[in-house]
Each structure stands twice: as structure tokens, then as C-alpha cells.
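Only one protein chain is missing from this complex, and each of the others stays in its spot.
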Amino acid sequence: MPERVNYWGIPHDWGAPELYVYTIMFGAALIMLYRFYLRASLWWKVGRPEARWDKLHIRIWKLIQYAIVQTKVLNQRYPGVMHVAIAWAYFIFFLGTALTTIHERFFKFLFGNVLFAYKFVLDVFTIIFLVGVGMAIYRRYSQKPKRLTLDPGFTFSLVMITVIVLGGLLTESFRLAVEQPAWAWSSPAGWIVAQLWIATGASDAVLTNWHLVAWIFHLLTVAGTIIALPVGTLLHVLTGPLNAFFAKLDRPTGELAPIPLTPDGDQIYASKLSDLSWKQLLDGDACTECGRCQDACPAHAAGTPLNPKELILSVRDALRADAAAVMGGNGDAPDLVGEKIAEEVLWSCTTCGACVEACPVLVEHVDTIVDMRRHLVIEGAVDAELQTALSNLGRYGNSFGKSDRMRARWAKGVDPKVKDAGREQVEYLWFVGDYASYSPTLTGITLKTADVFQKADLDFGILYKGENHSGNDVRRVGEEGLFEMLVEKNLKALSRSKFETIVTTDPHSYNTLKHEYPANGNGEWKVMHYSELLDQMIASGQIKFSKKLGYKVTYHDPCYLGRYNGVYDAPRRVIEATGCEIVEMPRNREDGFCCGAGGGRIWMEEGEIEERPSESRINEAVALDGVDAFVVACPKDVTMYADAVKTTGQEEKIIVKDLIELVHEAM
Amino acid sequence: MNNDIYVVIEHVREQVADISYIMLAAARDLAQETGGEVVGILLGQDADGLAGDLAADKVLYGEDPALAEFTSDAYQNALAGLIRENAPRAVFFGSTTIGTDVAGVLSARLGLPLVSSCLKIDDGMIVSQICGGKIMTESNLADTTTLITMIPGGYKPEEGQGGSPEVTPVAVDVADLRVALKEYIEPEVADVDITQEDVLIAIGRGIQTEDNIELAEELAELLGGAVCASRPVVDQGWLPTPRMVGKSGQLVKPKLYLALGISGAPEHVEGMAEAENIIAVNIDPGAPIFDIAKYGAEVDLFDLIDYLLEALEDA
Partner (left out) sequence: MTHIMVPVKLVPDLVEELEIADSGTALDMTWLRLIINEFDDHAIEQAILLKERSGGEVTVIAPDQEGMDDVLFTAAAKGADRIIKLIGDFEEGTNNHALARAFADAAKDAGPDLILTGVQGNDDLDGSVGPYLAEYLGMTYVGYVAGLSLEGDKAIVQKEYPGGLIAEMEVSLPAVLGIQAAEEPPRYVAVSKVRQMMKEASIDEVDAGDLDTSGGLEVSSMYLPEAAERAEMLEGDEEEIAAKLVEIFKEIGVM
């Protein structure tokens, strides 16, 4: 029965070959680890502390999911298959090498059918690897997608990992050419190459010598690559899994962390490298420069200065360039914000989270951007429009600069009168939100919402002038103090009211009320988006439709409803219940494309842009076949897209409808 | 104290300001109640020619090199003496960069009451406004000389023109000067002279963003006019200073003044109250602009502009 022969054809004249192998490999590993330590220690030496060690079992699961199975990598077909072919092949090669060591030193098991299977799997993955490399070469040197960094470092890595595998294949093929065993079929790749050597008619001795050369070459390239790993583009092999392991677990995506504090309790506003946490610095080193975030980013697509990939790389490059100065404490390290990352870059972000969703190694771009915005706000570096909005929010509790007594003016003619939740108990507290309350163009939709609720006999009320802006976007602008102030005011009004569930039409309010408002003395309340409530009422028969609308519509996922809170199906069920057919846009659900208004962008100067995100979205919808309406489930979306329909001149082709308009019409 | 009503004539660089004529018209109304004369106070150097068409019964002309151009303390000192000596029933000052530098100081120095922002005289009552025109007040003349600062809007400048008053030189004492005019700095050259346009599309805070100015430009183009603005828009740097209408900006009298998103603060109204046809669009029904406009619309600005552009393109 065939058994695996260790160190076949390797002369023992200079001593046991394993001595060389172990010396070289352990040496290489030590050098690699030392160099990696030099690099990694900067994270905690420069960055501030942040607790990310809890819930180990979830962390290990994340590691398996994102670093080993690589589910996010696989979200995109071509680059996903390409990367996984290479990565999984290396996992298998690594495993294979480990198994030989076990076989050699601890437990003999590689013989007979087990050996055949072992060899076969390794060889198949060699072929899979080579396919992956072929795809990589085509992508990097022929397709050259814009998002890729075309840097010699990547070519070097690609060459090295290919040379290692080819070296292994050569070694195997020379051995097979000499042995020509009956079971050569179990090494299909090696056997095919071996045919070449057999065809040359070279003697066994010559081939055995060549085998030795190939074996040494393979050993040295592996060692060299390991040594080079911490300073090259292959670093992500270590940092990617680490980043997945240390992913944010302490809070939902929709919740931002409060402003970090120094040990003395002073607030830290991120302007310098040392203001970022070690994890934020790790994000920089974990970045593989794949550019998926860049492709997903609405601000980048619009031609603003923000490129999420460049932003994260700026952090990485700053760490490389300035860590010594920061640690030396001589204070001449340049600021991150302003010098390495321009203010306009930070202000361009809509906080839509598409970059975070796209990132295969779980980089947390938005949190870092908001941290840096907090610094800009505390420095007063806000544009005039944003300043007006923030001042209005501070003074009046709304961005419109209108009196709080006008907040419920829309409800003036509603009959029966909308209940004041501060005075009488209701089941549902409708948190109306600024845009639905104050924007004159949205009054019609707000009234229809009230009408639907009343027709469905929903027991609901509003806070009247007690309601303030929820603060979701105030927080994302970086005005944490104002956010806290708005939360205090709203909690005061909420604690005076008796209700069971908050319902809101605004996904932004929904997000912050659900995740960022501390449950107060009133007990925990449930927060629902109106799409969820409508869905529930339709299912229970509380809302009955009298007709089928029969429109062909498309649906836009609001970022703070979809990506941030995973509510994708409820609004779609509601639309279908009204008798409409949904045609999905190419960018839907998790890949939904932001309207451009989030993160406080709606309050800021637009700046130089090429195409507004909302216009890009309308063009996307118009390209669908025969769609009459663009359905949204967010008041700001109504405003943004109604404008975009006008500016793109598509008024004849498509109209923007709020979800409630469909429900109202079908009732 | 006599029953005469004094008007401090304002002039800059040999030009009598419109507010002077408006004050003369108001003074005439008041003099009819008190039974006194309307007396213009003209301070300057070689400036008696400016008295020419003032609708005053007489003009007291105080001449001094220090009064050649306005400076606050020279005027304060000269006028303090004149008012103290002559004790008129009332003195009008412009609610302007000139008048307000003087009136308050004299009120404190001479212990005389001051009425701000007088719009008109109604049956001997001084009608004035506060809170950006949202509140009106009425006051009687006090028992002492009453100082009044005047805003435009209640009278047309023509009502104070067309006289040929007798000019009487008076001695003035301007001693102890601590303010000196160094130079006048000309406004930046206008790309468009909005004072010469028949149609003005005026934009205010309600325009919200710089990009929206484009919409106003389109409207102006279709109507063959120009875009002008209230102070907030210019302060943001969205339009150059020569496009500003109001107290510190231009005085305009177009055929059509379409005010978009302008609330109508008195400082702005001063610059455009004389327009032939004022049409105001504002979402706030309480905006004071509706008090001076001929037509008003309480709707969303941007929706209206869209329809208006469409309608004009069709027309």
C-alpha cells in the first residue's frame, strides 16, 4: 500500500532535511511575527484604547464567516470567485502542509485511499488557484477597473504567491516523473506536468536533481514571502481576519458611539492620529484597497471629494508616516483632519453606510468620519447653511427655523382632532418629524397619513409642540451636544405621554429613536416604521383595500430603514397589497443607493458635483421597463426625488409617490 | 419752545438724500398740527446750493470746513447748539447711517425724548414701527423738543421737493472733534446696475441655497430683468454687494419687483418701497412684505418658480 514518503529525493548527506526546513520556516515566521509586531504595535501605541475583547464566540464566528468563508467577498461574483479561488487554495495548501507534519511526526495516516484523496484535493486546488490567478491577471492588467489600486506592490504579491504554487507543482511533477507510480492519477496537475519531463527522456538522476532544485526554490520562496508579508500588500492576510474578529459588537449599526473620553474624563475630538482608537487604525491596515466602498459610495459617484477608500488609506498612510513623531511626543506630527484629510471630504459623506456594507473586511468608515466631523463642529468649522440649520435646531428644535408652536399646524383642519399624546393615553405615538411637520410640500402626504390612520381606527396621537427634531442627523453631522439636547427635550415630552409604541414615517427618526434613545422612566417603548405598521394592519385586516391599483412601480430603500435596520420586506408587502407590481432597480435592498440627503447633507451647501445621487437614482428607475411610479418610504426622499425628477426632466416618465399615497388611494 | 419743526437735511457728496425730502413731507404734516414752520437744517461747507428744492419754509445753514462731509461728532456738536438755542417743537433725523449717529447722542446730551423709526404723521400722532414692522406704535409729541428718526415708506420723496426756501446762515460750534473722515471707498463695480432695471427678481433668505439662485436667474432672463437680493443673501457671498437692495444697498424703483422669500424687514423695504408693482411670494402669511406688496402669494417658492418658468416659456 502506498504511503507518503517524507522528503522524497532530498539527500541526507548534510544532515536531516527537516532540520533545514524547520530552521528556515521557523526563522521566517519569527522574522515575520517580529515585523508584524512592529507594525501592529503602532495601533495601540498610537491609538487610544477601545474594548473589543468581549463575546469571543461571536468574534470567532465573524472570523470564520468573513475571513475564512469570506461571505462578503463573495457578494460580487467575479472578484469574489477570483479571491476565494486563491484564498481557499492557500488555506488548503496550508492545511495540507500541516497534515504532512502531523503524518511525519505524530500520527501516520497518509496512506492508501486517504493519501489518494489528500493528493487529489491538493492538486485540484492547485488548478483552482491557477484559475483564480488567471482571473486576477485579466482583471488587474486587462480590465483595470477604476476602483483598483494599480500599484507594483500588488504585482509583486501576485507573482510571489503564483511562484510558490508553481514551485510546489514543479517539485511534485519531477517526483512523479521519476516514480511514475500507478496512482499518479491522484495528482492530476502534477502528472500532466510530469509528462513534459518524461518526454525529455532525462534520466532519473537528472530529474531527481531538478527535483531538489525545485524543492529548494519552493522552500525559499515560501520563506521569502512570509518574511515580506507584514510590509507588503499581503498584510491583509493577517489584518483582514483581525478586523473581522474585532468588529463592532457592542451596538447595532444604527447606533453611534458617544464621544470617547480621556482617562481624566475629557472629551476626545478626533483631529489627530492619536485621537483614533487602535481599531480605527487597524481599519487602515486591514484595507485591501479592493475599492468596493468606492464603487458603492454615492458621494464618490456624485463627484464630491470623498472617496471612502482613499479616506481609510489616508489613515493608514498617516500612521506609517507619523507614528514615530506621535510616539516621540515631539508634537510635530501633522493633524489628520485638515492636513491629511480635507474638511470637504468629511462633509461629503451622507452616512448611508453603503461603504461599510460593501467592505469585505468590515472597515467602519462612517464611525471614523463622524468622529472627525465632531472635531470640525467643536472648532466651529461648519458651512453657513449647516450653521443656520444647527442654530435653528438649537433654538427652535427644528431645522426650518420655525416656531415650535407651528409644528402641528398641518393638523389644524383634521377632523376628528388628532389626539395630544401628552394629555390623553394613546396606543401609538406618531413621531411626525421635521420634514413631515414643516415642509409645505409634504403637508398633503402628512394629512394622508393621518387620514389612513384614522380610517383604520388606529388609536394614535402626536406630541404637538413637545416634539423636537429626533437628532439622528444632528448626531451624524457631529454635533453631539446638540443631539443630547434634542434627546433630553424629546425624552421630557415622551415621559409626559402615555403610549405603547412610537410610529414614525421618517427612517432617520426611526433609527435614532430605536437605537440611540435611552429607554426612560416610561418603560421601554417599541419603535415602528409606518411601513411596518401598515404591513401589520394589512395582515390583521385592520386596513382593507377597496381596489387594486395595478401600477407598475419601483421601490427605493431608504438607507436608515434598509441597510441600517434591515426593513426591506414590510414596505414591499404593503406595495403589493395595494395591487401594484414592483420592478426592482439594479441597486436594491442592501445595495440600495442613497438619495444624498442623509448625515445632515440636506442642510449643507451642495458644493461642486457632477451628478446628484438622487438624479442618478431617478435615471436608474426610468431605465426600468414601464415603471409609472417611484415609491419611497421617507419624507426627505419625497423632497429629494421630486426635485430630481424635475432636474432630470423626467416628469413625463415617472412620478414620486410616498408609500402612504398608494395605501390611501387603494383604501 | 416754539412750534417749528426742524428737519436735519442729509447729504453725501453733494447729493441730498431722498430721506431728507421724506422728512420734509412728514414735517409738513406735523407743522400743520403745531402751527409752526418747517425748517431745514443744512450743515456743510459750500453747500447752501443744496437747499434749492427743499420743501421747507426756511433753511438754517451752518457752515464749517469740518462739516464738509458728515462725521458724527461734528454734526452732534453743531446740532446740539442749534437745538438748545432754538428749542423747536420737534426735530427729524433720518433713521440712517447719518441720522442715527446723531439723534441718540443728542437725546442723551440734551435730555430730550426720541421716537425711533417714524413711518408717518397721522393726525399729529407719530406713527412708528418696531419688530421689523410687525408692531406699530403711536406717540404724542412730548412736552419738550421731540427728536424723531424717520424711515421711508410713509411719504414719497416728491412730496418734500419743489420748494425754494430762504437760506439763513447760522453760527455753529463744532469744537473738540474726535472723528475724522479719511476717505470714501467706492462700492465694487456692478456687473448689472439694478437701479436701471425695469424688472427685478429679488431673493431673500427663503432661497435657501446658493444653487437655487439659478432659478431666479432663469426667471429674470425670461422677464428681461435682473436678480437682486436682501442682505442675508449678499452676506453669504451668493451675490455681489451691488446687487443688494435696502438701507445699506441700492435704492430701486423698477416697474416690477418680484420678492421671493423675502420677509420684508424695514432695512430691505427702504430700498424698494418705491417700486411700481411689488409682488411678494412667501410661505409665512405674517411676513411684513405682504403689507407693502400689491399682490401676494402664500405658497412654496420653488414649486411656484417651476410653474412660473413653465408658464413664461409657453407665453
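Order as written gives the chain letters A and B; numbering starts at 1 within each chain.
Here, a residue touches a chain if its C-beta (ideal position, glycine included) is under 8 Å from a C-beta of that chain, and two chains touch if they have at least 3 such contacts.
Since the structure is predicted, the reported quantities are computational estimates derived from the model, not experimental observations.
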{"item": "Hidden-chain contact residue, picked from the options B:87, B:114, B:170 or B:192", "value": "B:114"}
{"item": "Chain not shown: contacting residue from A:180, A:403, A:495 or A:619", "value": "A:403"}
{"item": "Listed residues B:44, B:242 or B:261, member touching the removed chain", "value": "B:242"}
{"item": "Residue touching the undisplayed chain, where the options are A:113, A:387, A:495 or A:647", "value": "A:387"}
{"item": "Contact set of subunit A toward the excluded chain (per top definition)", "value": "259, 267, 377-378, 380, 382, 384, 386-387, 390-391, 394-396, 401-403, 405, 479-482, 484-485"}
{"item": "Where the unshown chain meets subunit B, residue by residue", "value": "12, 17, 69-73, 76, 96-97, 100-101, 103-105, 107-109, 111-117, 125, 128-140, 147, 149, 178-188, 198-199, 223-225, 235-236, 241-242, 244, 247-251, 255-256, 271, 276-280, 286, 288, 290-300, 303-304, 306-308, 310-312, 315"}
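One rule holds in what follows: only the chains that are shown with their structure count from here on.
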{"item": "Complex interface listing, subunit B residues touching subunit A", "value": "208-211, 236, 283, 299-300, 303, 306"}
{"item": "Of all residues in subunit A, those that touch subunit B in their complex", "value": "384-385, 440-441, 605-606, 646"}
